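Quick one: the structure is below, questions incoming.
Of the protein chains in this complex, one is absent; all others appear in place.
Think of it as A, B and C in the order they're written, each chain with its own count starting at 1.
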């Protein structure tokens, strides 16, 4: 299990390449990368605030839960904080499992929990001012599918 | 849309890095990589046969369907044929979309269709002999979730 | 005249990847019956149609697909891509 919370940019390709050096029983690797969107061409940059004492613990708990539920061969979570430019990667998740169904389910689970349960807050700074990104109802609703 | 059917090995990390240079409205990139498994430590190599005149057409049709259903920003499909060693990547799919739900759904759809509808056949060669990999009922069943 | 292609264990049982076939059949099922009547290796390869798939001119098809105007028919086991 590899968990990293960092200000620095990371190399998506290098991370996936390293993650894919897996044990021979692994047949499936899924990755998710979240990018700074600028759908209206008005974004100057994004600021991501987090709760340092809690962040890594919360992510580790989420990753351990995924590991247990889907018997993963490995899990990677990288999440940045601080100032990010449009088009930069905010975060990345990767999962490895013998078959694809578990790798996909675990990656979606991790993303649903990171969206709404890891202590990060995004602020968009545009030429017209700054605004905190509001949580989306659809993200909170997505969590319900993982309850037994 | 980028579709490649090839004998040569490919660099997973470089492919994802290149694919992630996307337009600014893209917030989510999902990748799937399928690896040659060797769960019992007995595999010498894998042979993948395909139907050249049909393969690229079939994959293109599947990718276009995914593109239409989930309004993707981009799609990548790479699938190898020929002789592969344990631990090598067999194939890779990547999808780009504004939000994660569409990127995940499209990647799962592509994988379900590639598993059972693209003309590839895998043969495992072990120290005890060679055997064609049997289609799994679970893979055929997975297709039913995409029918309207 | 049709090109008939075989893949994976169908190719191995029949012993070749491709042949030109002169046929009177009007659909895929009729073609299969003609092939089965030829030799034991064909009869064996086509003995369980539930284990076979067919493509007509490079599109997946059913066994009742008509052969009028068709140039290429391929037989193979269920696909195992991905």
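To be clear about the criterion, contacts are C-beta pairs under 8 Å (C-beta built on N, C-alpha and C of every residue); 3 or more make two chains touch, one makes a residue touch a chain.
Worth saying up front: this structure is predicted, and the values here are computed from it rather than measured.
Considering the whole complex, the hidden chain is in touch with A. Touch with the chain omitted from the figure is made, among A:1, A:14 or A:135, by A:135. Screening A:2, A:23, A:42 or A:57 for touch with the missing chain picks out A:57.
Subunit A meets the missing chain through residues 34, 49, 51, 53-54, 57-58, 79, 90-91, 111, 114-123, 132-135, 139-140.
Rule of thumb we're sticking to: only the chains that are shown with their structure count from here on.
One inter-chain figure worth recording: subunit A and subunit C are separated by 48 Å, centre to centre, where each centre is the mean of the chain's CA atoms. Across the assembly, subunit C contributes residues 82 that each touch 2 or more other chains. Looking at subunit B, residues 34, 111 sit in touch with two or more other chains.
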